[in-house]
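This view holds just a subset of the chains, kept in their places.
Each chain carries a letter (A and B) given by its place in the written order, and its residues are counted from 1.
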Amino acid sequence: MKLIIAVIKPFKLEEVREALTTIGVQGLMVSEVKGYGRQSGHTEIYRGAEYVVNFVPKIKLELVVPDAMVDKVVEALASTAKTGKIGDGKVFVLNVEQALRVRTGETGDDAL
Amino acid sequence: MTDKGISGVRMTMKRLTNFAGVAAMTALAATPALAQEPITFDKGDIAWMSVSTILVLLMTLPGLALFYGGLVRSKNMLSVLTQVFSIVAIVAVIWIVYGYSLAFSDGGALNLYVGGLSKMFLAGMDLNTPAATFSNGVYIPEYLFVMFQMTFACITPALIVGAFAERVKFSALIVFVVLWVTLIYFPMAHMVWWWGGPDYFAAQATALAAATAAGDTAAAEAAQAALSANGLLFNWGALDFAGGTVVHINAGIAGLVGCLVIGKRVGYGKESMPPHSLVMTMIGGALLWVGWFGFNAGSNLEANAVSVLAMLNTFTATAGAAVAWLLAEWAMKGKPSLLGLVTGAVAGLVAVTPASGWGGPVGCMFLGIVAGVVCLIFCTTVKNAFGYDDSLDVFGVHCIAGIIGAIGTGILVNPGLGGAGIPDYISQPGSLIVADYVFGTAVWAQVKAVIFTLLFSGIGSFIIFKIVDIVIGLRPSVDTEREGLDLAEHGERAYTV
């Protein structure tokens, strides 16, 4: 099993989720993160004070999938999350040694 | 001295039609009667009207700002607050410079449609300048009337912004508002609310009678002219106690036109756009309710049993509408929602605005119930059917409830239904009596006023929007819209937790 971590633009979330569901992904975790990268941030001014904010709001997806599905998932992410503009995000793949479904105690691919 | 008043015609329409269209340049110039007797103000009236003015500001800031702001996504929260707050400040300045004059001074040849420039910068006013109320012999300081009416001019354009929230350029909006109040609001206020006042009417009616008796046709014509030197809709006999046409229908239709011209929000229908804080919306809605008492009961211009009635009606109509929406939505959608409850209350407030001083408490409660149910259907079924993106339902709530209220007023004013009846200042000069109620005439006058407002404001607003769009551009870039107007246009973030 692999853990796929993807960073995407917030407004892409629904689209990506649907794409993943259609290719058979059964579950994932979503969290809001502040992203730092090539995409530049913005400046805020409050009366006298000017603040340069280097972070851009992003959505992080984490999902564990069977080895067999990895490529499909990465492709799906790559295609749906893409706008072609800077800041589209990344996809990372890590190895997962064990998985467990709390409710049933199932392990391995069955847990996903 | 100056005479003017608020709210629809307070004389029998029958009488007026005789005079319709007669110009009356000199009419307001000479008012000897009042010039002589020294005018004193009642401290209770000053206290009440000062409070009413404050309440209307409260219902706008922070009231309306929060009611609207809570409904947008957090990335656009500040843009809404900034729009409402700056509109209030800018229109207040314009009001002093020329707005009041265009709305509430004699317009000479154009008097049926708009006022003149004689009162720019409040020229000629001082502490003692009186303004007429609706009771013979009762006056308040004109400064107070200027201020009370100023709050109406400030909130009306602010109502519009809800229709195209989250997708308008700030610079363009400000230019639009300046043009809109100048070309639409001030004339509308003049057309509905400009009249001579009770004592002035009494004086002219007496003169008319005398002249007729003496067979002095010239004098008679002058008096007749003077009696009809009012705003156009006022002469039509339209009843509008606190601004159903001038404020709500006017803003509501302008909003609809605006959201059609500007187009839907990026992602509308695809992405979900839930209100970012119904808590703010509730606070705003509650303050609208609280402040609206000043709006409606204050429109009586003095503290007496009529202002009390207007307040009671405002209360019962709002409660009725809120309950009606809550229950209807519960039945239709399966769940009673806070947003529905609050929106229902606002619909009731809008509907009772023109009727507040004319109907009875029970009649107005039913008016509210009707408004609650109809607006619910409008904001859900109808809106979705047509598919326009009136972000905050300015049209569905303000325009629709405004129309229900305007026409309802024509019905509820009927003494037979516990209404106050249509006033007649002329038959018995110096005292206010109730004229016979004729259903057809009463309702038709209201319908005419509604149609006129829809056309005048609708077409006028469309032209202004188009001009601003061409010259400045109404809409920000898609990326700006995605990032949110707060950061892009104002360089600020609403919340940093």
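Note that in this section a residue touches a chain if its C-beta (ideal position, glycine included) is under 8 Å from a C-beta of that chain, and two chains touch if they have at least 3 such contacts.
Remember, it's a predicted structure, so these values are computed and weren't measured experimentally.
Shown is a single representative of every chain type; counted across the entire structure file, the complex carries the copy numbers A x3, B x3.
The definition used in the following text is that only the chains that are shown with their structure count from here on.
Chain B has its Cα centroid 51 Å from the Cα centroid of chain A.
Here chain B touches chain A in the complex through residues 267, 270-272, 482-483, 487, 491-493, going by the rule given at the top. Those residues of chain A lying in contact with chain B across their complex are 11, 14, 42-46.
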